[in-house]
Each structure stands twice: as structure tokens, then as C-alpha cells.
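After the C-alpha cells below, expect a handful of questions from me.
The other protein chains are all here in position, but one chain of the complex has been omitted.
The block that comes next holds chain A.
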Amino acid sequence: MNSRLLKEWTQLNKNGNKYYLCPIEENDMTHWQSEFEGPNNSPYRGHKFTLYLDIPSNYPMSPPKVRFKPYSMPHVNVDWKTGAVCLDILESMWSPIFNLQYVVESCLRLLTEPNGESPLNLELGILLRVSDHTGYNGLINYYLNHPHNSLSSK
């Protein structure tokens, strides 16, 4: 299945790699990372984020394991401490047709469309559920400006 990853890599280089999606080390195709800025229409605007993608050996039959850099992403569906992402297409809804770029795009879309149904970050989840947008955005801002603060949902 390695040819699939190589193919994805060449396609990325050919078509312009706007999310800086690449293998962390040149000769190791099992660990990738991506860097992107927070979308303009979200509280993450103006901040840079790093996403790590670990590719399982049976990719693309199994989805990659995706996490943000720990203590960097205050998001309802992201674990603050570990950076783990809760996203349906990375679990039950995964299809081998999805590629790494699509995974990154999905994570990016998650930033503008948080899903309050399955919160990993409980504090933000509660604020989202009661529709306290000021509090929600405020807390995200606080997190973003104190990136290594251990303040977190327990």
C-alpha cells in the first residue's frame, strides 16, 4: 500500500500543497504533519496549528491516527492534553477513498463547525451546548494565548 502514499505525496507536490502536508522525515512515509492557519471565520483566526498524522500499516483500509500538537488546540472535539481529534470520518465513517489531504481539510472544517454532540473538551462543550458564544470564544482565546497552561478538562 506504500505506492498509495507515494502517489499522494507526488500529487500534493504537483498540485500545490497549501496545508504543508508532508512526511515529517523524508524517508519515513508513516508519520506526516500538516501546518495551517486558523480559518478567518472562526475564533482560531490568526493562529497557526500543527496536525500530526500517523499512518497505520494497512492504510488506506484503516484511517490515519490524527492529533493536533498537544496543548495547542482548544476545541470541543479535540483533547487539550493529547491533541486527539474526535471525528466520524476518522472512525466509523472512514472510507479507503479518502486521502490525507481530505483528512486535513476535514479537521480544518471542524474548526469552523464544532460538533457539540461528542465533546472531548468538556468545558468548551458545556459552553457550546448552552450557546454561550461570548464565553465560548473567550475561553478559546484564553487557551490560545496560554498555550502551555495545563488548564484543561479533567
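Quick note on the criterion: a contact is a pair of C-beta atoms (placed from the backbone, for glycine too) under 8 Å apart; a residue touches a chain by one contact, two chains touch by 3 or more; residues count from 1.
In this text, contacts and distances are computed from a predicted model.
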{"item": "Missing subunit (named according to UniProt) among the choices \"RBR-type E3 ubiquitin transferase\", \"Vacuolar protein-sorting-associated protein 25\", \"WD repeat-containing protein 92\" or \"Ras-related protein Rab-7a\"", "value": "\"RBR-type E3 ubiquitin transferase\""}
{"item": "Contact partner of the left-out chain, one of A:22, A:89, A:126 or A:144", "value": "A:89"}
{"item": "Touch with the omitted chain, as defined above, among A:43, A:60, A:74 or A:114", "value": "A:60"}
{"item": "Interface with the undisplayed chain - residues on chain A", "value": "1, 3-4, 6-8, 11, 14-15, 58, 60-62, 89, 92-93, 95-99, 101-102, 105"}
